[in-house]
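Showing just some of the chains, left in place.
A and B are the chain letters, set down in written order, and residue numbers restart from 1 in every chain.
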């Protein structure tokens, strides 16, 4: 099997790169921005793209969502959840007490504020965590860089202090997106959609959720997003348990599509981690019996 | 085609008899009680039965509902709405000012209280409106009977005063019930069901209605009925627009059946009168387009 060409947000040594390393049969292609990366998938320059969707501390990654919602018709095929651990990196031989200033990307610096404060370290912003590691490697100064273990390896740096982040449970959810295919159902799936209301019919959010509640579909995420048509005009990014190949999900989506201005399908794909509740399976068993009951009744309907 | 043997609540001249007269190819069979009539349909002594289900003034007819809900597995095939007009009947030649007392069934007397009061007439209860007419016909006294035009004809009585009921808009909804077949869909149908909750999970009524609301199914009647297991233990008689042959109705019923202790199907049949709203058709059109959209997405799902 030929390797798929999969884009990621570079430079080398980024957390995206680390996430991509968990996949097999892949030829990595670095991009400088999420916009460029999604565009390259859309115009078939590459086969698929791996992009960050959500971070446990920062929330949704706007560039990814906006690209999927407004700019392209792509489909999420897979998710990869990567724990985010940050390390203080320096050239071999440099000790913690020698370091006076630390370089990294603005978000990474924000996540190690406690460590910097405790050790009286100044901070300098760079354009990425990888760039910080490169700067440190190429300098003769006793500088530190905050970044991933992979970045340290790539640029020959040592780990002076590991896991220096303020929140030890940080993680980023990456997704692999493609052009057409929808992932096969596994019985343990999630679906992501975006719903646009009719602008002249506000207040339909509650009714919208009712369509899920009435079908026992468990919504795991709901987030209003600006539609870029002015402040206060939102669409709704939703994630819920189940796959579009499940009849109850298909029925719910069709129902939403019939009542809203538009529903955009962003993919059904396997859940990583603990996943869907067992209650779902109970409901399904009872529903199978119920379907047989209704089929028997319908079998008695006289011809028109 | 052989005539169907259809039972009705006698005696001859009753309003049930009048309703039955609107049907063709029917051989009428009179019964003395609704219980006996439904039992005769159930044991195939007759082909079908015509029973009163609901009166505009009195509400649901308990004997009919209880027979359909608790005692038999029958199916409503057709409804007949009969306007109820009551007349003061007497032997030919007897004038209104000669009449001192009036005979009829207790419910009929209750519906002409204003007329009786205005004319200073005493009332005597009989076991049916037909029996009142018979009594008057067989007597030599200047008695009056309150009953239907048909009862007057059958017993040779004259109409001394017509339409003497207090509420001119009274009507009774009769239904024709059979054993197995479900009526063919006409696009203009109503479905009747009974829902039993799990006794250990009260408060599910709101969730139950949510399943209809989420599918835009219009509930036209909802009535709690005693389950005969003690005061305060109810089941719910429901009527709504649509036919079990409609996918959205089948899905909703199957969904209810999967979540409730039990759903009993009492029939899908053509609506008499003004019927279903146009909004329904709008929803359906949008839904067809939405189903095509979801089908296209499902066509792209990879094989497992």
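The rule is simple: a contact is a pair of C-beta atoms (placed from the backbone, for glycine too) under 8 Å apart; a residue touches a chain by one contact, two chains touch by 3 or more.
Predicted, not measured: the structure shown is a model, and the values here were computed from it.
Undergrad: Copy number for the full complex, please, knowing 2 are shown in place.
TA: 4
One rule holds in what follows: only the chains that are shown with their structure count from here on.
Undergrad: Hey, how far is the Cα centre of subunit A from the one of subunit B, in Å?
TA: A distance of 57 Å separates the two centres.
Undergrad: For a test of understanding, state which residues of subunit B touch subunit A in their complex under the given definition.
TA: Those in contact with subunit A are residues 75, 180-186, 207, 210-211, 213-216, 243-245, 250-251, 253-259, 265, 268, 283, 286-287, 289-291, 293-294, 297-298, 300-304.
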